[in-house]
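The complex is shown incomplete by one protein chain, all other protein chains being positioned as in the whole.
Letters A, B and C mark the chains in the order given here, with residues in each chain numbered from 1 onward.
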Amino acid sequence: MSGSTFGTLFRVTNFGESHGPAIGCVIDGCPPGMKLSEADIQPDLDRRRPGTSRHVTQRNEPDAVEILSGVYEGVTTGTPICLLIRNTDQRSKDYGNILQTFRPGHADYTYWHKYGVRDPRGGGRSSARLTAPMVAAGAVAKKWLREKHGTTFDGHMVQIGEIEIPFESMDHVPNNPFFAANATDIPRLEAYMDELRKAGDSCGARIAVAARHVPVGWGAPLFDKLDADIAYAMMGINAVKGVEIGAGFASVAQRGTTHGDSLTPSGFAGNNAGGVLGGISTGQDVTVQIAIKPTSSIRSSRESIDLAGAPATVETFGRHDPCVGIRATPIAEAMLALVLIDHALQHRAQCGDVHVAVPPIAAGQGSIG
Amino acid sequence: MSGSTFGTLFRVTNFGESHGPAIGCVIDGCPPGMKLSEADIQPDLDRRRPGTSRHVTQRNEPDAVEILSGVYEGVTTGTPICLLIRNTDQRSKDYGNILQTFRPGHADYTYWHKYGVRDPRGGGRSSARLTAPMVAAGAVAKKWLREKHGTTFDGHMVQIGEIEIPFESMDHVPNNPFFAANATDIPRLEAYMDELRKAGDSCGARIAVAARHVPVGWGAPLFDKLDADIAYAMMGINAVKGVEIGAGFASVAQRGTTHGDSLTPSGFAGNNAGGVLGGISTGQDVTVQIAIKPTSSIRSSRESIDLAGAPATVETFGRHDPCVGIRATPIAEAMLALVLIDHALQHRAQCGDVHVAVPPIAAGQGSIG
Amino acid sequence: MSGSTFGTLFRVTNFGESHGPAIGCVIDGCPPGMKLSEADIQPDLDRRRPGTSRHVTQRNEPDAVEILSGVYEGVTTGTPICLLIRNTDQRSKDYGNILQTFRPGHADYTYWHKYGVRDPRGGGRSSARLTAPMVAAGAVAKKWLREKHGTTFDGHMVQIGEIEIPFESMDHVPNNPFFAANATDIPRLEAYMDELRKAGDSCGARIAVAARHVPVGWGAPLFDKLDADIAYAMMGINAVKGVEIGAGFASVAQRGTTHGDSLTPSGFAGNNAGGVLGGISTGQDVTVQIAIKPTSSIRSSRESIDLAGAPATVETFGRHDPCVGIRATPIAEAMLALVLIDHALQHRAQCGDVHVAVPPIAAGQGSIG
Partner (left out) sequence: MSGSTFGTLFRVTNFGESHGPAIGCVIDGCPPGMKLSEADIQPDLDRRRPGTSRHVTQRNEPDAVEILSGVYEGVTTGTPICLLIRNTDQRSKDYGNILQTFRPGHADYTYWHKYGVRDPRGGGRSSARLTAPMVAAGAVAKKWLREKHGTTFDGHMVQIGEIEIPFESMDHVPNNPFFAANATDIPRLEAYMDELRKAGDSCGARIAVAARHVPVGWGAPLFDKLDADIAYAMMGINAVKGVEIGAGFASVAQRGTTHGDSLTPSGFAGNNAGGVLGGISTGQDVTVQIAIKPTSSIRSSRESIDLAGAPATVETFGRHDPCVGIRATPIAEAMLALVLIDHALQHRAQCGDVHVAVPPIAAGQGSIG
């Protein structure tokens, strides 16, 4: 309702602001009996954290997660898990002048008009920093899904600004600062980002994310469709302006004879569906792509207005990502995991634990993007 | 949760199947004191109903809505409004053979595996016919939004199959069977559809929809972002595979200096944001585009499997839309209206009825698509 | 939120008014694969329906239920079940004068001030008639609970007005118009009611209801405690002013050494807990009592005010129950069943289908009231 709780059965309530004392979340509804420690969560946070390359914000935060509740002797008890991440590199003075004007493309304007008050320090509640607790919660979801159903997640960047990134291998993703499934083009991407940063400008990105080994039957018919919930989750990530499932916008120009994935005794012959038919998982890979807009906090001077409505120019100093899409891959994975665990629990609520036996799914049928 | 209730404060619970005795919905949370009769709802249903041209299903249904509750002497009482639409042209025998196989690209497969049982008559619950009650509920939402806030809605088709439809004027939209904002190209579109139908095939479509005169401040920061809820609503429409807000996927290749809409004393200078910043409405037009996949029920023979997993071919007879996108425009408008009324109510719950005075918004700044 | 949906996973959305064309509900989240027909539902409706004795309202309604959706070939499909009950004995003129004044103890006053409009025909939405759809939905819940877990429900009246009704045997409950577990005192109760009716007055009642064969482990720790949800459900029944679980208010004067039910290898030695500890079912009978106030619509003249706030006297003619508690037993059973099925589904969502083996529960340990 008020925007800070995600999910219905595996519920994550997020709190905090970019420059307050701490951010975090409370997970309610986690199944009991799962081994869990900070070490299960920290790696995903480390993939998202700032300061890991010159292409992201230079804010220096360890983003160390602390489990405050819900785990006893290393095992989840079924009661709420509070995850706390302390803010350690706040510099509120960087943001003092922002309070008098509105950054074009930024939530400054809307928060001010909605609430009549806003926390300007690092964007307050509108900061992408608030995705960190979701990455932490997503790590818990991923662990349960992997242990219970063998489900895994991966994501990679497919485009940055004008540059489409050729797919080479998922093995490259951890080895470059862009989460690109590519080794050859990395120097070109770095040069592009260096130039952009020098120009005081920013760019967008397109990210692909997939869940693999998803059982058939997760989702619901009308409004809580698996793909609808995925769209909701992805569009809720800061700066996302578009979401597509499977063939997505390309399906507009497809014919029915092409788009509909044929079924064979060894599985589906294609995955235009992106692993979802009628709002329910097919057993194929669930494949999603998202469009991320360019960062609104840029150094270049912009035309704007002040609180009184008079013309003003805005330049944003402080520490900002020139492409928020660079760190979006682990976030998108986490949000996808949070949607899936919720539907896993919803499914067994209504239909029980036993999954109907299904025809085998053809190996390798569901490729990303 | 189980997928049949949409919204949190203006809640619409949908029920029925394509070939059952009736479909309908219950609206809970409608503000009291609004004049309402069937005549306020029927026009939108008529825009969506089947049988209006040769390019849509030939099922012949008046889709006449009946108000069963919640209105006393022509005025909403604040109690639940039940809207009933009787099914009058069911032909269950058309669908008998469907029960033994799975149509490629159809929910047959997933319903069967999720529930272990399914209603095959016209797709049962997975039929796009279930959007009719949402169009009816949307008409109630539109009326309140128009009377209370002056908000209006319009939509049009921007692409059908491979053909992009040039924008000429919104005045054309009611005058052709495609909801196209165009007069010149209609014969070409009709020829395209005739050929497709003859080939027993289907195609996709892209629809643009907008809400105009939306106050600033509707939405919520993190998860119940206005655009996230819009994405959820749109992706919940049958056959939708992609959603974008404002510049959408095009924002990937934009620079921050271009994408961020400048503010001027007379309003925003552009609308790449699509009327939403930080999940909260800006006061500009809210602009959305959706991608609709080709209909999965086609006459052409397709490769599939039967319930035992053995190879089978499937041909779908009966009455189907060759392009479900053709009737999607009023549906998309309705879903957008349902999202907005919910956020209107949420906003006044938290922040009260008084909206902060805002700088005037430049006329005509927010054009669709 | 707006009060017409009950439950979270087995969700019942209620609609209609006392004198509108129909009342009914939509059940969303019912497990698939259960045989269901009107014949499973009608018997409970018949227990609640008006006109069955001279001690209840003489409104003559068959309260025949019709399944509009969610069942295919006699089996639940997992999609929403719409249950419709047509109103057939409306007499709107009986209520015309009520619109100008407020009945003491009635919702007239609050509806008017909340909504600024109200449907005065038979109390509109505030009529106890709206419990009929809940009895229907409860019959569906009872069937699933019985078939899946062996859970059964029974209730009986323990006090009417000043008269406490001695417990003789549950076998007597269906054989008298009061749902009394008693045969001896029935003539006395009938005489009491006849006198009350003659006096144009009304009285309260106390009802006991129990669920038997409830598995251990249903419920949740903090706010969605099983007993909290029961209290919510019971206090939501028209005219209920008090709810107690197990020893209830008597536990105030108990000592800890007495109240805490000892555990033995053959089960609990008592049931002061009423089958709930820490908000979670113990495996014992869940026992509840409710207090029902006297009917507010009475023939005796009462002091009140009119819409302008001026003094007025009110006498209510038309057809009313002199003790709404008489028909409350099947309603309380239904509401208890609705709470339990929801927690059954919640439990298997979080903890899976397999219940932990528990020590045997001593036979007959949990007696009602």
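Please note the rule applied: contacts are C-beta pairs under 8 Å (C-beta built on N, C-alpha and C of every residue); 3 or more make two chains touch, one makes a residue touch a chain.
These numbers were taken from a predicted model, which means no experiment stands behind them.
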item	value
Option from C:35, C:54 or C:113 whose C-beta touches the chain left out	C:113
Per the touch definition above, residue among C:120, C:138 or C:219 touching the missing chain	C:219
Absent chain, residues of subunit C that touch it	1-6, 8-9, 14, 102-107, 109-116, 125-126, 130, 159, 161-162, 196, 201-206, 216-225, 227-236, 241-265, 269, 272-274, 276-283, 291-296, 298, 300, 302-305, 309-311, 346-347, 350-351, 355-356, 358-359
Touch list for subunit A against the chain that is not drawn	1-5, 8-9, 11, 13-17, 20-24, 26, 28-29, 32-33, 68-70, 72, 75-82, 114-119, 121, 124-125
Touching residues (missing chain, whole complex) on subunit B	9, 29-32, 78-79, 221, 345-346, 348-354
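Keep in mind that, in the parts below, only the chains that are shown with their structure count from here on.
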item	value
Most remote chain, CA-based centroid, reference being subunit C	A
Mean-CA-position distance for subunit B and subunit A (Å)	26
Averaged-CA centre spacing for the pair subunit C and subunit A, given as whole angstrom	45
Multi-chain contact residues (two or more partners), subunit C	9, 29, 32, 78-79
